[in-house]
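To start, the structure under review is shown below, and the notes come after it.
As you look at this complex, bear in mind that one protein chain is not there, while each of the others sits in place.
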Amino acid sequence: MPEEEMHRSERLKHLGYEPPDESDWVTGLHPMDELLRGERLPHIWCQGCGLGTALTTFIGALQWLEKNRGWDLDKVAVVSGIGCTGRIAGYVRLDSFHTTHGRAIPFATGLKLANPELKVVVLSGDGDIAGIGGNHFIHAARRNLEITVVCVNNFNYGMTGGQVGPTTPHEARAVTTQYGNFEYPFNLPYLAAASGASFVARWTVLHARQLEWTLREALTHPGFSFVEVIAPCSTAYARWNPEGRGLDPEGLGRRGLEVMKHYQRVGRTMHGTHPKDAEIRVNEKGEIVEIIEGKFLDDPKPDLKAAIDRQAALAEKWWLAEKKALDSRPRFPKRTDRVPRTEVQLGGFGGQGIISAGRIIGQAAAIYDGLEACFTQSYGPEARGGAAGAQVVISSDPIHHPHLIQPTSMIIMSKEAYSKYVPTLAPGGTLLIDSGLVKLREDHRQDIVTYGLPATQIAEELGNNRAANTVLLGFWTAMVGVVRREAMRQSVTDSVPPKTLDLNLKAFDIGYEEGLRQRAGGHPLVGEG
Amino acid sequence: MPEEEMHRSERLKHLGYEPPDESDWVTGLHPMDELLRGERLPHIWCQGCGLGTALTTFIGALQWLEKNRGWDLDKVAVVSGIGCTGRIAGYVRLDSFHTTHGRAIPFATGLKLANPELKVVVLSGDGDIAGIGGNHFIHAARRNLEITVVCVNNFNYGMTGGQVGPTTPHEARAVTTQYGNFEYPFNLPYLAAASGASFVARWTVLHARQLEWTLREALTHPGFSFVEVIAPCSTAYARWNPEGRGLDPEGLGRRGLEVMKHYQRVGRTMHGTHPKDAEIRVNEKGEIVEIIEGKFLDDPKPDLKAAIDRQAALAEKWWLAEKKALDSRPRFPKRTDRVPRTEVQLGGFGGQGIISAGRIIGQAAAIYDGLEACFTQSYGPEARGGAAGAQVVISSDPIHHPHLIQPTSMIIMSKEAYSKYVPTLAPGGTLLIDSGLVKLREDHRQDIVTYGLPATQIAEELGNNRAANTVLLGFWTAMVGVVRREAMRQSVTDSVPPKTLDLNLKAFDIGYEEGLRQRAGGHPLVGEG
Amino acid sequence: MSEPRGLLTGEHFLMGDYAAAEGAILAGCRFFAGYPITPATEIAERMSVRLPQVGGIYIQMEDELASMNAVLGASWAGVKAMTATSGPGFSLMMENLGLGIMLETPCVLVNVQRGGPSTGLPTLVGQQDMMQARWGSHGDYEIIALCPISPQELFDLTIRAFNLSEKYRVPVLIMTDAEVGHMTEKVVIPPPEEIEIVHRPQVRRGDVEPDHFRIFRNGRTAFGNGYISPMTAAGEGYRIHVTGLTHDERGYPVMNARAHEWNIRRLVNKIRAHRDEIIQVEGKDLEDAEVVVVSYGISARTSLWPIELARREGIRVGYLRLITAWPFPDEQIRQLAKRVRAFVVPEINMGQMIREVERCACGHALVLGANRAGGDILEPEHVLNVIRQAAGREVQWERPTGAAFESAEE
Partner (left out) sequence: MSEPRGLLTGEHFLMGDYAAAEGAILAGCRFFAGYPITPATEIAERMSVRLPQVGGIYIQMEDELASMNAVLGASWAGVKAMTATSGPGFSLMMENLGLGIMLETPCVLVNVQRGGPSTGLPTLVGQQDMMQARWGSHGDYEIIALCPISPQELFDLTIRAFNLSEKYRVPVLIMTDAEVGHMTEKVVIPPPEEIEIVHRPQVRRGDVEPDHFRIFRNGRTAFGNGYISPMTAAGEGYRIHVTGLTHDERGYPVMNARAHEWNIRRLVNKIRAHRDEIIQVEGKDLEDAEVVVVSYGISARTSLWPIELARREGIRVGYLRLITAWPFPDEQIRQLAKRVRAFVVPEINMGQMIREVERCACGHALVLGANRAGGDILEPEHVLNVIRQAAGREVQWERPTGAAFESAEE
């Protein structure tokens, strides 16, 4: 059994934290006018509800931080979701956002990340934070962004009339579990800790002073902090359950008080207890017989924004490299010839650089040759490493139809692509194959012009078989003559890793020369040259 | 440091579990044809992916259970979400449901609750289960419904190309965290345990045999069981991170194998370790340096359905009571007189039984007097214990407009209701007040007929001030004469708790007699009687 | 009077929400998954007490996303299932309403409409989700949506919703509102033998050779007909596969345009081809009408009074009530448009179903709306004056604009 106070951080003293005197509990402090929207009062909460105390302790903590730590409360924003607790956002005179059910935490995440100067606090109920908003809760805890989440847990959905919730004790009654709750509840501190929260505490509203001290700590915690506040729901939950059942059903204040007395009987302060052991125990009737309270976890680790900021230098470096590359791009003289719609199909398998080759053609045409070019990729149900296809349409005119209707040239690097694409080539069109990888079928089309070169083998000989696509790009450039050589060379330059540039340019030139040679020689593998 | 095997349950032997021989690891078993949809193969997974092993171990476990435990595999259903793992549902020859992203678990919850004969298994990925589906995951673990959730964790969103996910290690690379992951990951076994899972385990796919044994156990666990399976993503995750970086980017199989070797180096089996300590440790580069594996938790507690079933007897008892009450309802002779549209307003504060009184009038008119009756309540922003209003429209004709246009009679039990409603009463209309609670204003309307009786005081004298509304119902019945006395008495009988029935009928009769008396006497408080 | 299996045969004074629950139970619903939301919560509350009495399951899920999915799961276990919500929850259910449509899953979803957008007016009436009911989930589909006007009709139409859902293998929406849902009136629950209950065409263990079974099929089969395929349940031995992806007859993913065309046309046509069976309208005094009031739900009900007032002024007013809002009765409006002077469309929204009336009127008849943004039912004078205007009479009332409202405190 861990000793009380064993886990207290050094910040305790700094925060004016004094060991609590259990005999000296109070249920609420004075309303602090300058932090309340007086024009909105009286509030909507029932007599005997614990939310008044939750609100005043929160305000007390802020005022203490303003007075003793110089906080500018203009920079504190409160975000809440839907439900009774959610209405707190409407009563505090701070920037306050009453969002949708369960979504206060991601809203707060956006607010805080976009303006790290803000201190952002989420105040909401158990149904809102742990029910519908559970996923946001665990992910925010995981990220450890510096926000404070205060969850007022009254063990049911109060505003809609007392339905069972994610914290309703097993076998307790609620309007939708009148036969007894067959579900088990969350232990919220345990859930928060398991998700990654670096500050975790729980108090009942009976311990208003301790709660306020803990809130001071939570608010100054450099990371995600979570405080569960156990509060009576005098109208709904207490009506059904042993803590308040049998009491005058109209005496809501009385019921709330009885529940507070119950807290006094069952509360047990155990600072530093691991959250997994910080249980709310119930008996077989769903009656709460023990509530472990205290600060369970206070374990600073770098907050999310700090981690993000570490990236700035790397991002700057990348940007400068990008800028340098862009600035070094040459300009080419304008083309004056007119290029009719030209469709190119590339095909092979993943890893051969088919997509990249298609993009290089498109970029050469669009950026360096001043043409219109539209590049698309084929997607299919294949896994990575499967078939890869790329299409480029080039024209002097606007390209209305972005897909190929009938390609007039083709670069093919696999057997599968050969089977799939060659039937679609226009009669008289030009087929270029990696002759080391693709064998022509016996019934190969005679109405097209087929050229080949062992691109992969050539690239291997140059020292890197991944340059095979570049060899074929050179080959295609010479053979088809739609895009200018210098435009293609520059596009290759833009697209390959700098350390492979020389090799790739060499590969391109080999392919190009071979293309010129074969075309001049007029000796295609098949067809009329 | 907990000892290996320390936490093993007795079911281990029953399940044919033998202590694993670490030297004898296999990465995959033979495909089991009868449990695979052969017509769907080959699968879409990349070379070197861990999902094949995850699938075959799952099938192996099922076949073992079929052979050795007599399972009828027609009763096993697989539910998955979206992503690479989600595709498992399409390959197993079992009833299989490929649902939406993150929603496999609630779908499985419905399936299992609606047919408890089924064994329902959720197989999905880390992004699906712990990212978008995180809330369903923690709530299912909390409920402890007997389903098995197998989460194949490959540390990123693979199918969309390798984005950062909720399990991506801190500082690891992904396509959306190219500067390094600034978020922290979940420890899924810890999260599952903190949420309430009663069986929690983790294996890498390297330990295929141990994984299969654990799956046998998980599948037969009487409650929510969770198994995390760590698997290589050879295409996306391994590409960016130390485990696979620098390897031939096209050699996916090779990359997968390297990751498996890495698992062999960093894996450490520690059965019975508390899930909070079952870490996946990384170094400052995001490289995994330790993976704790084993079965961490196996702690049966009553499953959800068992808890639900316990309610059946109570539900039956309630039903029989309801049936008895309904069967004992008398029938009344048909009314032949015609009732024109009559509007009644009731007003007071919460707890006085205003709503209940309105409902009693409506029920008397509709059920026992054969009239049309439409009862509505006023809702406002007030908290409970605030103002309460009820409206009843009664007519022999269909009631097209359900709201009051101008009420002709009113029962008022509070000062606030007096101020709010009396101005709306039709000239010549009848106002009935609890004269002990409501004082007439000096400028009280002279164009209406006002009667009073100290209903709350009368009820108190009868022994229960909550019967004040019944006194006024009797008073109204006699005074307004729209609904017959016996119809009202029966409606009161249907509506009050049996033990207060006599008192309420007495209260009703007193009010009724007083009504007759005052009406006959023709001495209203104000107005012409 | 009551019925041994837990049915409440007889006359009851029931809140609309409760009537929906009782209708569901009589229709055979044995699974409800829900989440608290005003003004639909009472449906869940009633179900939580009543379902265990009839051997059913009530479960409160963590949110509406989960509720919708649990309902789909239960339906695939062979059990009739329902959920109920209001605006914000309806928006959250949209993603998985789409899954229900794609998997052709019978189930019923009740939306007790309140004032929106966003949290809006949780306790007060609206009819603002009518177009969302048709278009709220991504992708193309057709849907069935019913609009009750009273607790009795919430009871009756909930049964009809289950029947349509089971017959057409489609989620069916009940688009009611806070007014009808929270109103208490007499509801007659007939003995079960007097009610037609439809059960999905369901293939059970041994009915078909598993290899020959197709979970999605076009055309007539031994178990389904037209575009509707017979269904089966998990555990019946067919080892089915279904997916939200575009798929073939076996339910296997097929990622191409041809498969998509087949899927979507089937989803759409199974409703469109049965429009005449599905569409239900209530018409009154349409023969000689110069003006026809076209409405639905609470606004249809409240328009009966201004219609009566207008008739007293000598205006020949007809009444066409959309019991099914979706599919929309295009043909009925088209035919009427040719012979009436004008349509009046009262709605508690800024003009939603009126767009459909405009579309179908094809310019043949004037189309006027009687609208308010929400929070209250339409005032009779308001609707009466739009009827007068439609008939070319003098208008005697100023329509509310809300422009005067500046602050709650002013």
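Letters A, B and C mark the chains as written, and numbering starts fresh at 1 in each.
Criterion: contacts are C-beta pairs under 8 Å (C-beta built on N, C-alpha and C of every residue); 3 or more make two chains touch, one makes a residue touch a chain.
Keep in mind that this is a model prediction, so the values were computed, not measured.
S.K.: Who does the absent chain touch among those shown?
M.R.: When the full complex is considered, the omitted chain touches A, B, C.
S.K.: Please identify which residue in B:Gly127, B:Gly389, B:Gly452 or B:Gly474 touches the non-displayed chain.
M.R.: B:Gly127
S.K.: Which one, C:Gly6, C:Gly23, C:Pro52 or C:Gly136, makes contact with the chain that was left out?
M.R.: C:Gly136
S.K.: Thinking of the whole complex, not just what is shown, which of A:Asp95, A:Glu287, A:Glu460 or A:Glu486 touches the missing chain?
M.R.: In the complete complex, the chain left out is touched by residue A:Asp95.
S.K.: One chain is left out of this view; which of A:Ala130, A:Ala238 or A:Ala366 touches it in the full complex?
M.R.: Checking each option in A:Ala130, A:Ala238 or A:Ala366, the one touching the absent chain turns out to be A:Ala366.
S.K.: What is the set of chain C residues that contact the non-displayed chain in the whole complex?
M.R.: So the residues of chain C touching the missing chain come out as 65, 86-88, 90-92, 94-95, 98-99, 101-103, 115-124, 126, 128-129, 131-132, 134-141, 214, 218, 243-246, 248-250, 252, 254-268, 349-350, 352, 355, 358-359, 361-364, 372-376, 400-403, 405-409.
S.K.: If the hidden chain were put back, which residues of chain B would touch it?
M.R.: Looking at chain B, the ones touching the missing chain are residues 39, 82, 98, 100-102, 127, 131-132, 134, 157, 159-161, 163-164, 166, 175-179, 380-381.
S.K.: Contacts of chain A with the missing chain: which residues?
M.R.: 37, 39-40, 74-75, 77, 79, 82, 89-90, 93-100, 103, 105-115, 117-118, 135-136, 139, 308, 311-312, 314-316, 318-319, 322-323, 326-327, 329, 359, 362-363, 366-367, 372-377, 379-380, 398-403
Definition applied: only the chains that are shown with their structure count from here on.
S.K.: Pick out whichever of the two, A-C or B-C, is joined by more C-beta pairs in contact.
M.R.: Per the contact counts, B-C leads.
S.K.: Would you mind pulling out the distance in Å between where the CA atoms of chain A average out and where those of chain B do?
M.R.: The separation of the two C-alpha centroids amounts to 26 Å.
S.K.: How big is the gap, in whole Å, between where the Cα atoms of chain A centre and where those of chain C centre?
M.R.: Inter-chain centre distance comes to 36 Å.
S.K.: Which positions in chain A are in touch with at least two other chains?
M.R.: Residues 132, 134, 166, 179, 381 of chain A touch two or more partner chains.
S.K.: Could you tell me which residues belong to chain C and also touch two or more other chains?
M.R.: Residues 49, 52, 62-63, 253 of chain C touch two or more partner chains.
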